[in-house]
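Shown below is the structure under consideration.
Missing here: one protein chain of the complex. Every other protein chain is in place.
Note that the chains are named A, B and C in the order they appear, and that numbering of residues resets to 1 at the start of each chain.
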Amino acid sequence: MTVDAKSPAMSLADMDAFLDRDFPQLNRDGRAYVVEAVGYGTSRMRMLYHERHLRPGGTISGPAMMGLADLAFYVAILGAIGPVALAVTTNLSINFLRKPGRRDLIADCRMLKLGKRLAVGEVLLFSDGEEEPSAHVTGTYSIPPRANG
Amino acid sequence: MTVDAKSPAMSLADMDAFLDRDFPQLNRDGRAYVVEAVGYGTSRMRMLYHERHLRPGGTISGPAMMGLADLAFYVAILGAIGPVALAVTTNLSINFLRKPGRRDLIADCRMLKLGKRLAVGEVLLFSDGEEEPSAHVTGTYSIPPRANG
Amino acid sequence: MTVDAKSPAMSLADMDAFLDRDFPQLNRDGRAYVVEAVGYGTSRMRMLYHERHLRPGGTISGPAMMGLADLAFYVAILGAIGPVALAVTTNLSINFLRKPGRRDLIADCRMLKLGKRLAVGEVLLFSDGEEEPSAHVTGTYSIPPRANG
Partner (left out) sequence: MTVDAKSPAMSLADMDAFLDRDFPQLNRDGRAYVVEAVGYGTSRMRMLYHERHLRPGGTISGPAMMGLADLAFYVAILGAIGPVALAVTTNLSINFLRKPGRRDLIADCRMLKLGKRLAVGEVLLFSDGEEEPSAHVTGTYSIPPRANG
């Protein structure tokens, strides 16, 4: 992907500060999400293992997995276009592949298209330490018009 | 749909009792979900408006919408095959159409296919009182093998 | 849906003339597609049964089903905004439900959202005379900027 070849529009520290300021509810019950890497159209996020993300049987719930993926897309888009515009999720499609374990969940995200109006990407979710993905997610985002866009 | 023509495998009261027993966490912080109707492969669910489902700006979050849809699919499948097997979500795909308001969210679900191994359905999500849907969701469920299946 | 409440932007005769002029390849090997109804954001299309749409076993092929659904979306969008802009398909997602028979295939389409930039709709595909759908399709379309948009 050429999206990997450019430098990110925000550093890891900038991203942390941005999320803490604009999305304080993400970590309001204690730190839950960690930005581990951000690039131009890429991100790696970690969701710390916590009981509130579980469903019966001890599995991390589908909505919690979706929330992590959506956040990873958001960070990857910010990594490309900077903290300017508010991308709006228009579609999320999740294939659940294997039950995640009672461990942190990792989201590896890359954008496949970063257009002026639409961004499309994919996320693979992994239980920490596993090679096989727990889920595959595709996401589509509408990019609001920008003055210099 | 012929799925509407058969009688439901569980009554509304049975469904409430089943969910309260097997999914106590659904309403652990106060009643959050109400089964308003259940049929053979259909359901109507209400998610009571609550701050914990919000994201910045007061909109109900995507993961909360997905959680409601997933529950509506589950109830519709139980309404057809009864409280026997545990259906496993294999795919959820959501198109976000309009921002839901600060009101209850309604899920209208109908199954499009109820096969021996796979069930496929759709949910329309509406803000209470609105005619235009907030989101459209398709879901696929794997039905475990049954002794008499 | 309020999309049903408005009058269509094009009549059935106008739509036929438009498709014949702009998409002559649709019916180049003999009439294959018939617009049976068009409304504001709705359409009903028929694909005549023909051997060239088959795959081994005599079933209508997945790509032929997708092509019919894509055309139904296109007609439904034209029925709302008129023959002005060229909508671009950005996503198609198909759930195959039951094998269609050796008969005409019917597409019933309704748009769920007709925004300035994005249109989202769904199609149910039926074998002629069947009550149960052969496939369910969701589609997303990017609407190009218009002078008066």
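By our rule, contacts are C-beta pairs under 8 Å (C-beta built on N, C-alpha and C of every residue); 3 or more make two chains touch, one makes a residue touch a chain.
Not measured: the values here are computed from a predicted model.
Chemist: With the full complex in mind, choose from A:A17, A:V84 or A:L112 the residue touching the hidden chain.
Modeler: A:L112
Chemist: Can you work out which residue in C:L12, C:V34, C:L48 or C:I94 touches the chain that's missing from view?
Modeler: C:I94
Chemist: If you put the missing chain back, which residues of subunit B would it touch?
Modeler: Given the touch definition above, subunit B has residues 90-91, 93, 117-118, 120, 140, 142 touching the missing chain.
Chemist: Residues on subunit A that touch the omitted chain in the whole complex?
Modeler: Residues in contact with the chain left out: 1-2, 93, 95, 97-98, 112-113, 120, 122, 124, 131-133, 136, 138, 140.
Chemist: Could you list which residues of subunit C touch the chain missing from the display?
Modeler: So the residues of subunit C touching the missing chain come out as 22-23, 25, 55-56, 61-64, 66-67, 70, 88-96.
Keep this in mind: only the chains that are shown with their structure count from here on.
Chemist: Would you kindly tell me how far, in whole Å, the mean C-alpha position of subunit C lies from that of subunit B?
Modeler: That gives a centre separation of 28 Å.
Chemist: Measuring centre to centre with CA averages, how many angstrom lie between subunit A and subunit B?
Modeler: 25
Chemist: Whole-Å distance, subunit A centre to subunit C centre, using C-alpha means?
Modeler: 34
Chemist: Show the residues in subunit A shared as contacts by 2 or more other chains, in ascending order.
Modeler: Within subunit A, the residues that touch at least two other chains are 90-91, 93.
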